[in-house]
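Here the complex is missing a single protein chain, while all its other protein chains stay put.
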Amino acid sequence: MRIAGKGLNPNAKPLTFTFDGRTYTGLEGDTLASALLANGVRLVGRSFKYHRPRGILTAGSEEPNALVTTGEGPAQDPNQRATTLELYDGLVARSQNAWPSLKYDAMAINDIASPFLSAGFYYKTFMWPQSFWEKLYEPIIRRAAGLGALSGQANEDLYEKVFAHCDVLVIGAGPSGIMAALTAARAGADVILADESSEYGGRLLSETFDVGGQPGANWVADQIAELAAMDNVRLMSRTTVTGAYDQGTFGALEQLNARGGPKECFWRIVCKHSVLCAGALERPIAFPNNDRPGIMMASAVRSYLNRCGVAPGRTVSVFCNNDDAHRTAVDLIDAGVDVAAVIDSRTDAPTMGQYRLIKGGRVIGTKGRHRVTHVSVSTAEGIEHISTDCLAMSGGWNPTVHLTCHMNGRPDWNDAVLSFVPGENAVPNMSVAGSAAGHMSTLACLTSGAEIGADVARGLCLSPKVVVPTAEDAPYRIEALWQVEGKGRKWLDFQNDVHVKDVQLAAQENFRSVEHMKRYTTQGMATDQGKNSNVQALAVLADATGRGIPDTGTTTFRPPYVPVSIGAMGAGGQGKGFAPERLTTSHQASVDRGAPMIEAGLWYRPSYFPKPTETTWLDSCNREVGYVRNAVGVCDVSTLGKIDIQGPDAAAFLDFVYCNTFSTLKENRVRYGLMLREDGHVMDDGTTARIGPNHYVMTTTTAAAGQVMTHLEWVAQALRPDLNVRFASVTEHWAQFAIAGSKARELLNTMLDDPIDDDQWPFMSCGVVSLGGVSARLFRISFSGEHAYELAVPARFGASLFRQLVAQAEGMGGGAYGMEALNVLRIEKGFITHAEIHGRITAFDLGLDRLVSQKKDCIGNAASRREGLLAPQREQLVGLKPVDKAGKMTAGAHLFGNGADAVSANDQGYVTSVCFSPTLGHSIGMGFLIDGPNRIGERIQLVDHMRDVQTLCEVCSPVFFDPDGGRARG
Amino acid sequence: MGYSALKIIKEGLFGQRGWKPVWRDPEPKSEYDVIVIGGGGHGLSTAYYLAKEHGITNVAVLEKGYIGGGNVGRNTTIVRANYMLPGNSEFYSHSLKLWENMEQDLNYNTMMSQRGVMMLCHSDGQRDMFARRGNAMVNQGDDAELLTPEQVRAEAPMIDFDNVRFPIYGGLMHRRGGTARHDAVAWGYARGADQRGVDIIQNCEVTGIDIEGGVVKGVQTTRGAIRTKKVAIVVAGRSSLVGAMAGLRLPIESHVLQAFVSEGLKPLMPGVISFGMGHFYISQSDKGGLVFGGDIDFYKSYAARGNLPMKEHVMEAAMTLMPSIAKAKVLRSWGGVMDMSPDGSPIIDKTDTQGLFLNCGWCYGGFKAVPGSGFSYAHLIATGTHHAPAARFLMNRFRSGAVLMDEEGTGSQHNLH
Amino acid sequence: MRLNCPICGERDRREFYYKGDAVELDRPDPNAGSEAWDDYLHNRDNPAGETRDLWHHESGCGAWLVVTRNTLTHEVLRCELAGANTQ
Partner (left out) sequence: MAKLIPSPPCAGLLPKTIGSLAIREVDVGPITLIAPFSGGGSATSDVLKAEFGFGFPSPNRALGENPRIAWFGLNQALLMGAACPALPQAACVDQSDGWVIVCLEGAKVQDVLARVVPIDLRAPVFKQGHTARTLVGHMHGAVTRMGDQRFELTAMRSMAATLVHELERAALGVSARSSQ
């Protein structure tokens, strides 16, 4: 019911929205909840377990009941709280968890069966027959459970993440937060003031208090205007600080009420000091049937009335145990709304206005199916039934301590406010002000905010002034009332349908620890994370176990304070944004030639270069292998890591990081190197060239480039600071291309300013060459077994060089080759990659143990000599070929003795790399086989259950082609 | 007291008054045959199998807080037997078989749900590695299927196949894998052990281990000294601290692993999906919450809470893999303390002290091991010999280098497993 | 979490790579024997409280740091350069 003249915005424009298909009108400044209440809509949802009718309980982000879904298609957004959802023209909202309709929900049958569905009942049944859990019980439970639904369509909204830095982060812009921010900012501190609402002011917007001699909302507007005008202040509305993390880091979720721009923004705020001014949350009372629509928090009734001009009922009653709730009656009467009675459990309750006060009264029952119609009140005189369509309840206020618990802080029980207050120094450099700290009057909030703002400013060596406006300073009078005896269920967790008896049953079954009770009953595990119910539930548990509340303890509040969408915290990750994409200089040329680009770590590399006549990738691959074996092929190898190493001790350094020796390498020569981890296993391999007396260029595999660089830094800085050496990655500076095949030199000589010959450029040599005046590096190395070079030019020339190399190669009967052909070429030669050096492999396993020089110390040397790493029963590298040439081989297959069953006990090894060798005309592979090198010629069974392959293979040397290496040298 | 549907109906009609404590809260006795330090999943299952399999019932489980309050109560509830290396393979295979009969064995519904665990692969090389793993699983007698991208799409249509940063080359499906109700596992074993006479003693912190002449004599606790000839340490997350009481310096670092749960949603996830390139895995609980996690926070910590960068990384992985869950809202995140070992595999072994046993190093994979670990540990404690499926979980493997079980291939750096 | 890099100043944890306990600075002699190497590579004090760890300012200056930290509270007590060869 809208009350004319009430509300903060008397000139609000009307907005049209729909809820469950019906169209309504609300006003600018409404939340969906206030607009629904204004239209008399009470039933807004169904509870989780029993599907009981639910109405709006609160006016904030702690709302457990009024969860709705908005939007259609990819924009469908479930589980939004109607109490914080700002109304906009055209908003379409739907209720959740009800079928066929909110009013007639078939699953409400659960409520009738509820005596058999007590806490934890499911642990005691659904066990027979065994297979029925997955087939029958669980699907039914799963369908019934859940709240809203996702659309199943990929997100199309924008989300973003931002970093912010400040001196002081003030969390909450109520009276204490405003004062803390003002006091610190006026002194010169860099301040961020964040509030989860669309409007600053906190409770001052929902109450009728004066501050500084003017209405609270006006005072707020003045202060906010002053803050907004300061350069050192950032105001953040609709921003909920969701988590407190180490060293002054906070997460915050900003709702951007904008179409076209980002939907939400997740902030990472770093501050020197934080001030928690998050206020307090009013708690319900556990009385019988306290969950009907129309029963809501007393403070929420005032919020809707004073802030939105909406009365949630025509005849309102109040049930409370404290003075504060009486204001609800006073405000309602002032607005012309009937107040049936104020039922106060205290026999000495004071009266604050012209309403009927029932002292020492208790609500012991309620009536009304889809909205409350009556309440039954026990008084000194007996039981009275009061007709009412809204019951405003208040069991007192809980300081919002959540953020103070995010770093393992425990709140303390406080007898004065009958609730938990933040523990001392729970979060380093965080102060707590206002009602979050248990200060319950407006003046106390203003004062504590100002004083803490000043403290913080002084901590920053500033000179603050404390000026506090006048305000009400009523004492906080409350008497404990956790539950009311009577017939009917007394609900604690409204969403998860946990009532007092559930908690008592948990205690009876020895789930007496508060954590056990929570997990057994699901109390506090709903979307409000127990904000509305935990303290009452604790009190019930304390009573049931004969302990006090402080001894009972409390569960831990964990981040986030309010639910945060995966979209917001994962902003930027969608699609390719998850990790950077690295493109080689030949990328476009490869794409232009139709090459499928495949991921190699962060890089993209061409898989193969198809010709129009080819129908499968294998056709292309075989042709490209032929280029290299018969003419010349060109391949971009820029993705390999390249590290420039210089210094007087560069040689000694390399001797220490490689297991073999580099100090003996001559200038302008290249050597294969094997690098171990300190635990004796192979880290990486590659070639390193000596390009000057104290100057080397190391190559790493594409996969391990980053790891090797980090490792070198570690060794140089931490283990061998005695060695004077410097290194830098030059992977990005050089575009490098392999030119492989018998016509490689011929091709090169069409490109180079000065031709080369075999004498100057023998196998494993390197040096500087010139191409059209551009200085380049040439390495005569081969990963294909052919006469081959790698030519490196500054990356700006990479695209140009690649196109010219390929054009030249094509003129010689060759062309570009991709990763598939590269892989075949290297398997034919028995060269290893990370398919073989997969982290569990030693030099011994590779047959390279002779490379581990015993003349010097090096990383991994000592550990590689462990007996277990040299045992003959280890699996060692071998080649494999099918006995029947047509036999199929697959990588990942396991190896078994001929005739042995393919079971673990008989496992002899596994296959790491396989290809069809066009050169040899059959499949070939490499793998690791127990005692492999001593079993050459043996027949072994390759079994791949995954691909249904079983092939008899012959164990052979892993070098299938040109075993003496004459082609590479020639 | 047996649990059954009939019993539930009877109690429903008579006000639930007949339910008894699921386990007792006895005072500690002055002496036990075996003291199990740690009332987590592994400790409780150890006590249960000591009683059930070996008839050793004069056993106390000492828990410093409340039972099931450690990693068994804070994990992503995944159960699987998809290991590759000898040692792990046979152990998890055995453990999975125990899972499959757990409810009937315990008369407690732990909601073991075999909806499948699917690991996605993102390159030819990874697919071949998955094939090797899948073959190892089948060789061990477990189930595995290598799925084509089309088959993955049919299983998990919410994956963004067209735009994901690391495309889906296929998957390794392990249909007998799935999830279970984590707390219920602890409670079920507690109930089973208690019914067989084991004393479960909560709020009883061990402060010292009494050793004389290389022989265990008992423990000191916050509730007094207790004598025993056998002490079984099984305190994941705190192994180094309890081990130090017996003079052990363990190959363990404690690291935080975070996990996340969203608000309840109508069913959308088929089973468990794991996205290796993003260190992201996800399933959906029976209540409808998306349960997901990622990698450890990478720095050693006992704080049981994580930091923002890893949370963001996990959510970004979710967004690239399945952007249809963008509007699922994270309700709660938590961090558990993991025993990270130098090869990523656990230790179930005797120590040099007579009567002192050690079970630790489960990294972030301890939940699925709960039944197998308890079974094998109980075997070792009762018989003094290693149970065959766990016979390779020996502490000296690091020194010798023999039978390391480094599934990730990342080497001796604890936090990389 | 934030670490105060002695070169770059205070930076977010996401800029750093973590290696492990600072015991790894004390690399044994190559012939120290299997027990010493086992200890170096695998065994850790792993205290609940103050500890010294190795971090690399990977996305920043590239320095290796020894960070003294509390593993229970995440309080950072000191950040120092790991090597002498860093100036």
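We call the chains A, B and C, going by the order they appear; numbering starts again at 1 in every chain.
The rule is short, and it goes like this: a contact is a pair of C-beta atoms (placed from the backbone, for glycine too) under 8 Å apart; a residue touches a chain by one contact, two chains touch by 3 or more.
Remember, it's a predicted structure, so these values are computed and weren't measured experimentally.
**Q** Report, in label order, the displayed chains that the undisplayed chain touches.
**A** A, C
**Q** Sort through A:20, A:134, A:581 or A:619 and give me the one touching the missing partner chain.
**A** Counting the whole complex, the residue in contact with the absent chain is A:581.
**Q** Which one, A:256, A:462 or A:900, makes contact with the chain that was left out?
**A** Per the contact definition at the top, the residue touching the missing chain is A:256.
**Q** Looking at C:7, C:23 or C:36, which makes contact with the chain not pictured?
**A** Answering carefully, the residue with contact to the hidden chain is C:7.
**Q** Out of C:3, C:22 or C:63, which is the one that touches the chain we can't see?
**A** C:63
**Q** With respect to the chain omitted from the figure, which of A:49, A:142, A:238 or A:268 is a touching residue?
**A** Of the candidates A:49, A:142, A:238 or A:268, A:268 is in touch with the missing chain.
**Q** What residues on chain A make contact with the chain left out of this view?
**A** 158, 160-165, 190, 256, 258, 260-262, 265, 268, 270, 572, 576-577, 579-585, 603, 644, 646-648, 717, 724, 726-735, 750-753, 771-772, 774, 793-797, 799-801, 804
**Q** Pick out the residues on chain C that sit against the missing chain.
**A** 7-9, 11-12, 14-15, 58-63, 85-87
Simple rule for what comes next: only the chains that are shown with their structure count from here on.
**Q** Once you find the CA centre of chain B and the CA centre of chain C, what distance in Å lies between them?
**A** 29
**Q** In whole angstrom, how far does the Cα centroid of chain A sit from the Cα centroid of chain B?
**A** Comparing mean C-alpha positions, chain B is 22 Å from chain A.
**Q** Of all residues in chain A, which are in touch with two or more distinct other chains?
**A** If we look for residues of chain A contacting two or more partner chains, we find 245-246, 249, 268, 407-408, 678-679, 863, 866.
**Q** Got the chain C residues that touch at least 2 other chains?
**A** Counting only residues that touch two or more other chains, chain C contributes 1, 12-13, 19, 34, 41, 73-74.
**Q** Which of the residues in chain A come into contact with chain C in the complex?
**A** Residues in contact with chain C: 245-249, 268, 270, 407-408, 428, 678-679, 710, 713-714, 716-724, 857, 861-863, 866.
**Q** Which residues of chain B touch chain C once you look at their complex with the stated criterion?
**A** 238, 240-241, 249-254, 298-303, 307, 309, 342, 398-400, 412-415
**Q** Would you tell me which residues of chain C are touching chain A in their complex?
**A** Interface residues on the chain C side: 1-2, 10, 12-13, 17, 19, 24-25, 27-28, 30-32, 34, 37, 41, 54, 56, 58, 62-64, 73-76, 81-86.
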